[in-house]
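For this depiction, one protein chain was excluded, whereas all remaining protein chains were kept in their positions.
Chain IDs A and B follow the sequence of writing; residue 1 opens each chain.
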Amino acid sequence: MSAQLAIRGASKRFGGVTANDDISMEVPQGRIVGLIGPNGSGKSTLFNSIVGYHPVDGGSIRFEEREITRMRTAEIARLGLIRTFQQTHVFVQMSCMQNMAIGDAEAGRGLLRLMRPVSAETRERAETLLAFCGLYGKRHLMAGELSFGQRKLLELAMALMLRPRMLLLDEPTAGINPTLIKGVIERLQRANREFGVTLFVIEHNMRVIMTLAEHIHCLAHGRLLASGSPDEVRRDARVLDAYLGAR
Amino acid sequence: MSARRQQLLALGIAAAGIALPFAIPDFRAQIAMLWALVIMAQTWDITGGQTGYNSFGNILFFGVGMYASVVVQRDTGLDYYAALALGMATGAAIAATLAVLLGSMILRMRGHYFAIATLGLGIAAGEIAGGWDYLGAGSGLSPPLFPAPPQTANLFFAYLYFALAALTFAALAALYRTRFGLALNAIRDNEDKAEAMGLRTGLYKITAWTIAAFVLGLTGGAMGNMLGFVDPRDTAFAGATFGVWMVLMAILGGKGTLWGPVLGATVFHITQELLWTHLLGWQRVALGLIIVGIVVFFPQGILGWARTRWPARHEQREQGSGRA
Partner (left out) sequence: MAANVQLLADAPFLILQLLLDGLMIGAIFAVAAYGMALVWGVMNVINVVQGELVMLGGFITYQLTLWGVSPLWGVPVAALVLFFIGFGLHHAVIRRVADRDMFISLLATFGLSILLQQLMNQIWGGDVRTAESGLGTWFLLDYTVTVSQMKAAACGGAIAIGCALILFLKKSRIGQAIRATAQNPRAARILGIDTNRVFAATYGINAALCGAAGALVVMAYSVHPYIGLPYTVRSFMIVIVAGLGNLPGVIAAGLGLGAAENFAGFILGVQYQVAFVFCLLVVILVIRSSLLQRQRRFLR
């Protein structure tokens, strides 16, 4: 079976700085895959290239057999490839329910489909997913009134509302109270299992990524350094060197 | 404010709209102007308050409607009402078309660049009209005379504008309840995120601006006839009066709310009518002062202020109205 997301020889330069250099990797359907690497190794750049914020200079990116290398952000999102942000982005002047209702992929995004009041089905789906993320009790609060951790959960719920085929999560546990991290991991695993969403996760917290991911890619200095199961990557001397800075 | 009380308020306003021209017949012209201003503030708020795209140039659509209407009346030779109706429709159609064309170019700009671009469009339109002989150049155009005494004319325009304002309000109230309304708010709060969710932000923004342009085209179309003359810079593309007032009224009432523009326009118009005549030529100086004062000290508007003053009621409304 071919991979759901296939990156071939992706390169990206900003001025004289090479952020990604000839990176090739795959993310298979239905799995949880991690992307790790020291600061500045090009992880977020790769995510940004995948979702179309800045196209790669060379190489190709395919999602479900479709060439998405030159597509724009919104088009890629409509294919079901959704990304969440390291700094959360929610609509702060709107209630959680409103945040959820906008994105309902089932109700459609076309102009005429939008010109209808929020349907009972949409509301129900939103409530279910908010409950899934532990935010049901806060559904009528303005998103701006939520704590940072709660916003991250809301962003996850909003992403699920879009019926994603694959989620790119940029540090889902960064800045979250350590006691809540376990809950986030469980929810991500459940989302993967119950909704069949492929997860591609950037994470700095090694313990988190080792429990969560079934397969890990490690970047260093913009290149793909190692790939393998969590155990293989953990034992890889090059990965250790990259993190410790030895060469 | 609960849904029920909103309905009562709307009913009360509707009753007033119908009764006022007969209750105080001497003020029919002012009543007509009040409803016209309400429409202007409401339409400005579609992009300005709800979508976060503050336009300084919506007067463009108003002026286009005014010119189109009077030109149709001049050139078709139909009887007064038919020509006026056709003219208003033509003006609205041209205005909407312009909004689609211009919007697809300038609505891609973010925030303040959009504001400045629209400012340029509004003034450029006035300058072009002021040099174009087909439109009477600098001396403007004269609409045909109303086929009845002035009192009847004012009654006609008071009801026409009341109907238009009520329709606009009802349409917007419905629109803001849809997911389209939510998408506009999403663009205002965080456009990048909206795009990352796969929303067709460009299309929604253009649609919102086009709706505003269409209604403003109609409003301008009747205004030339009501005022009795079309001047490129003083009535049609009147950036220094109607153009700024729209923005000011929406902000004064509370931008981004359904009732704010209505309230702002009412307060502004009544204040203006009471005080303006005493100012003798200093009105526009006062206008400048008012703008600066409101923007600096009262940018949240009356409804925004009320919300922070009585936050509990606001929350009740959020839940009570059952809006998702």
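What we mean here is this: contacts are C-beta pairs under 8 Å (C-beta built on N, C-alpha and C of every residue); 3 or more make two chains touch, one makes a residue touch a chain.
Everything quoted here is computed from the prediction, not taken from an experiment.
Novice: Which residue, B:A10, B:A29, B:A115 or B:A173, contacts the hidden chain when the whole complex is considered?
Specialist: Once the missing chain is taken into account, the touching residue is B:A115.
Novice: Looking at the whole complex, which of B:G65, B:G130 or B:P143 touches the chain that is not displayed?
Specialist: B:G130
Novice: Given that one chain is not shown, which residue among A:Q87, A:S147, A:N177 or A:T211 touches it?
Specialist: Once the missing chain is taken into account, the touching residue is A:Q87.
Novice: Just one of A:S44, A:S60 or A:S119 touches the chain that is missing; which is it?
Specialist: Of all options in A:S44, A:S60 or A:S119, contact with the hidden chain holds for A:S44.
Novice: In the complete complex, which positions of chain B touch the hidden chain?
Specialist: 54, 56, 105-106, 108-109, 111-113, 115-117, 119-121, 123-124, 127-128, 130-131, 137-138, 192-193, 196, 240, 244, 247, 251, 281-282, 284-285, 287-292, 295-297, 299
Convention: only the chains that are shown with their structure count from here on.
Novice: How about chain B: which of its residues touch chain A in the complex?
Specialist: 174-175, 177-180, 182-183, 185-186, 188-190, 192-201, 203-204, 207, 256, 315, 318-319, 323-324
Novice: Report the residues of chain A in contact with chain B in the complex, numbered from low to high.
Specialist: 51, 73-75, 77-78, 82-83, 85, 89-95, 97-105, 107, 109-111, 113-118, 122-123, 126, 140, 158, 162
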